[in-house]
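My structure is below; once you've seen it, I'll send some questions.
For this view, one protein chain was removed and the others were kept in their places.
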Amino acid sequence: MSTRKFSFRVNGVERFLELPPMARLLDVLRHELGLTGTKEGCGEGECGSCSVLMNGELVNSCLVPIAQAAGASILTIEGVGEQTRLHPVQKAFLECGGAQCGICTPGMILATVHLLNKHPRPTQEEIHEGLNGNLCRCTGYMRIFEAVEKAACAIESGAME
Amino acid sequence: MRSYPADYELITPGSLDAVLCLLSDEPSQWTPIAGGTEIMVLFGAGKLATRKLVSISPLPELREIVESEDLISIGSGCSFTQIRRHAAVKKHFPLLAQCASLTGSIANQNRGTIGGNLANASPAADSSPALFAYAAELELISTRGTRRVPYEQFHLGYKKIALAADELIRAVHMPKRFGESFCYARKVGTRNAQAISKICVAATGSLRHGRVEEIRIGMGSVAPAPLRLIGTERVLLGAALNDATIAEARKALLNEAVPIDDIRSTASYRQLIAGNLLEELLREFAAWGDRK
Partner (left out) sequence: MQKERIVGKPVFRKEGVAKVCGAARYIDDFSMPEMIFGATVRSAVPRGRIVNIEFGPGIPWDEFTVVTAKDIPGKNYIALINQDWPCLADGFVNHPQEPILLLAHPDRHLLPLAVAALRIEYEELPSVHSIEESESQQTIVWGEDNIFKSYVMEKGDVDEAFAQPDIVIVEGEYSTGAQEHLYIENNGAIAAYSESDGVTLWGSLQCPFYAHKSLLGVTGLPEDKVRVIQVETGGAFGGKEDYPSMIAAHAVLLAMKSGRPVKIIYDRMEDMAATTKRHPSRARHRTAVTKNGKLLAADIDFCLDGGAYSTLSSTVLSRGTIHSGGPYYWPNIRVRSKAFATNTPPHGAFRGFGAPQSLFATERHMDRVAKAVGLTPEEFRRRNLLRTGETTCTGQAICQQINLEGWMERALDHAGYYEKKARYDRENTDSLRRKGIGLAVFLHGAGFTGSGERYLNSLVGMDATTEGRVRVLVSSTEFGQGTNTILCQVAAETLGIDYEAVEMAPADTSVVPNSGPTVASRTTMVVGGLVHSAALGLKQTLIASGLLSEPYTTAAFQNAAKSYIAKHGALCSMSRYEAPPNVYWDDQKYSGEAYAAYSWAAYVAEVTVELTTYSVTVDDFVALQEVGRVLNPVLARGQIEGGVAQGIGYALYEKVVWDRGLMVNNQMTNYIMPTSQDLPPIRVFFEEIPFEYGAYGAKGIGELPMDGPAPAILNAIAHATGEDFNAIPLVPEDIAERLATRAPIAKEMAAA
């Protein structure tokens, strides 16, 4: 069948691509745009390692056909911060041991960014719920919860490296 | 990823009318896709039977929640996040907000829609029990016009719904008359999030002189479709909520809740828990009555 032209913003940059409309946003990010920070863990919207923000909302990019991302603004892990200029969430994950094998980490960080945007001072329950679509097999989540709390404090006090 | 994307067509007509014309001109050819949280899972697994999809996700008419004096109307394209956050929904239909908040995960709630949940017609659909409890009516739309269907008449069998080939679910309407009612909802899944229910239930009710005046109980995952427990309700109407009535109700439930064994759970477990949840809800109903 056919490909079509789509445009959307990824990490602040306008992108123009010609693709089958059912290409998954995850595959477009990884293969067309070379943004391999977003990962595929399950392809069924359960593990959250493909999480990105689409128009500010946390979504599983393995479940978004590219046609439905047309005109959208996407934030991937590459847009959150850089190795020389970490976002407070990234810094907190580093300090608290929130990443072990690291494969869930990009999605987990996007979920944390999303959570803190909605709940700048989240309760324990809100943290547990905010991350409930991001599976981590390594940490048991404890270091991650601590990282979220630490990041929340850092953001509140206006810290930014 | 087991599907070949180039084999699929996904079009995005610019208006609701355009979508309806398509469904009317080419009946049963195009599958509407809203948030995609069901369809894209099938697509990823290589099990999506349809090759032609029409996106209804961006249609603004379907994404509104409108409150009038008597009703709240939730557009079929409203996401679970929208539903659970809406002040009027939380106030007047807290069970629906609760069910929405227990659906999938945060990311799935951002994309999944109530219309998609209903059209998918899984017996385990998370929003269904609340719609029974709140006497919901569905508004269905096509080029032939609109019609209203009480939610109880929507499910015709396993994955069979009263939706014509050229129709879309336009909205869910619920009357704002449960403000003083007893309400209860519970979902039992394999874990606390990201769980398809083993059993889910929602109920509203009122008492008059200590007897059940109105009761509406919706239950999922115990039959080929979500259902309202009419037979069980009949036993309770006009009765006092005591041990004997509760035992009667449990007995009646055994005729209506006929669950199966599947990959998540067993028929015997579901049947037992259905009875236990019914009893829990009735005891809470009684306690609520005592407090009033």
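As written, the chains take the letters A and B, and residue 1 is the first residue of each chain.
Keep in mind that, in the parts below, a contact is a pair of C-beta atoms (placed from the backbone, for glycine too) under 8 Å apart; a residue touches a chain by one contact, two chains touch by 3 or more.
These numbers come from a predicted model, not from an experiment.
Asks: So which bits of chain B touch the chain we can't see?
Replies: Contact residues on chain B toward the absent chain are 1-6, 41, 45-46, 105, 188, 190-196, 243, 246-248, 250-251, 263-266, 268-269, 272-273, 275-277, 279-280.
Asks: List the residues of chain A that touch the chain left out of this view.
Replies: Here the touching residues of chain A are 30, 36-44, 46-47, 49, 76-78, 80-83, 86, 90-91, 93-106, 109, 127-129, 131-145.
Methods note: only the chains that are shown with their structure count from here on.
Asks: Contact residues on chain A for chain B in the complex?
Replies: Contacts found on chain A: 1-3, 19-24, 27, 40, 43-46, 48, 51, 57-60, 62-65, 67-68, 70, 111, 114-115, 129-130, 132-134.
Asks: Which of the residues in chain B end up touching chain A in this complex?
Replies: Against chain A, the touching part of chain B is residues 1, 3, 5-12, 33, 36-37, 40-41, 43-45, 51, 53, 55, 57-58, 81, 104-108, 110-111, 192-194.
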